[in-house]
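The other protein chains are all here in position, but one chain of the complex has been omitted.
All chains are identified by letter, namely A and B, in their written order; residue positions are counted from 1 within each chain.
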């Protein structure tokens, strides 16, 4: 592909020679023949040393010693170029591998790919054009929509519902029994977890993330929700549409997360509370109560972010403050004795 | 099942028509024909809108526009009703699937279920009525008791001991090598981890939880211990009977946890310490020393909970305190100059 073609595709302006370009890569990893990009200014330091033959830059970037494509938004332009070079970013699973084990009562749609070693239980329903990765397990009675991708090693337990265009990354566990025990005379008796999990359309579930089935009713992951890796979603949690949660966050039982919420990594949310729509939660926060819709909160315990930042700034001065107050006490005592 | 039968089963009093009931569900998920329950008062707001045909309530609840069953403890009554409707909450694995790979030297008890794709290594022993899920792996020399359930995708490494009536949820890894490296001239040499893991009777191990094998001796999970999902138990940790630990908690090497301890989620416990019996630890706490038996601790670093709460309340006033002390200094300096 020529630079001029790329410039056209991203509505950008080419400055320099119209080279043949073989691919796209980061500034540090690009090789001669590839194009790179500068969208986040903190990577400007890598511009001089890149081996890329051309770079996508914004309108203000000064010229460099090789061709550039200037655009209003280098990030969006880069995404377009990625799709030019990788129209199909993931390998396709085609057909049903003979080593897959599929119950005779399963209802498998058209154009479904099932990779080696996958196990599909009794009465499972799989929609058209869905793919199941190698050694994944779909237990009895679960229903999976169309154009969904269940990656290798995923475990979907029984009677779970997964929508269309959902992606579940390797090792995720959907529908394990919730953590429910009733204390009976010093030990804990298991509470049967007879509910289910419902994952709605266009959700994305990260690698080794766990979504437990409900005690009764359903643990519910809304439309377009994006969960990163190693997240814990306890029983009866509900997550509103288009909420995005970063890795290693945990949400305790029966909590309801609103729509369009954004959480950083390693956040913990206590059980049986509500989180309003559009709340943003900083990484590693501990949240045990709700805030107004759209609030940005942060800290352990989580507070509105400006309050946490003021406290943090004050904390640094706390040891000195203790000394100042001790000095003040002496001065005041001396004044009183005068 | 009729409401009168349900009322009898939970020793409750029926008020209203003796309807036919098809199942039980939460207030928000119940459909007409189902019974629901109100045990946690924070869900009272869902009572008016429920579609349930009847509700289990406590003795004090005012009447509603449909039949109720009144009981002293709606929570315990609900558990009983769940068992009426779901006598067998989990699908049963029956027989040995032909695609399972079982070493000829393995000793498999009576009435054992082994699902598709499971791999049972040399000299493994599996007790009566135990079930092994699809694509689970039990490596050589491991011994599993009776009436135990190893779910799909669990990996039990070699020479591990697992008791009776244990449940291990999908994706858990039991007996991986502990994280032990000796620094030798700037890099790290692996310390062989030749110990084992012992999981005692009635333990419950969550999805994708990891319990590492000991360097020497055993990592030990006591009787009736309940571990939630995504927990890390390092090598040579010992956990006393009936201790309960919530999701994403991590316990570093060689730490000994007492009996009847309760930990919230995302707790971290440092290595080589002891935690006394009956200690309760709040979510996200960081614990690096012991406290007296039965203490409730919380915070980062963990302190007795009232101390942490006093500090937290004070923190909010810290920015203002800094200003007050600055004002005081001015006033005192003015007084001194007088």
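In this section, a residue touches a chain if its C-beta (ideal position, glycine included) is under 8 Å from a C-beta of that chain, and two chains touch if they have at least 3 such contacts.
Only a predicted model underlies this, so the values are computations on that prediction, with no experimental measurement involved.
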item	value
Selected from A:127, A:141 or A:206 as touching the chain missing from the view	A:206
Residue touching the undisplayed chain, where the options are B:2, B:44, B:59 or B:190	B:190
From A:135, A:159 or A:254, residue that would touch the chain that is not displayed	A:135
Absent chain, residues of chain B that touch it	99, 101, 117, 119, 121, 135, 137, 139-141, 153, 155, 157-158, 171, 173, 176-177, 179, 181-182, 186-188, 190-195, 208, 210, 212, 214-218, 230, 232, 234, 236, 248, 250, 252, 266, 268, 270, 272, 286, 300-301, 303, 307, 310-311, 313-315, 317-318, 321, 324-325, 328, 331-332, 335
Sites on chain A contacted by the missing partner chain, in the whole complex	24-26, 28-30, 40, 42, 75-76, 79, 82-83, 85-86, 89-91, 97, 99, 115-117, 133-135, 151-153, 167, 169-171, 202, 204, 206-208, 224, 226, 228-230, 241-242, 244, 246-248, 260, 265-266, 283-284, 300, 312, 315-316, 318-319, 321-322, 325, 328-329, 332, 335-336
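What we mean here is this: only the chains that are shown with their structure count from here on.
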item	value
Geometric centre distance via CA averages, chain B-chain A, whole Å	24
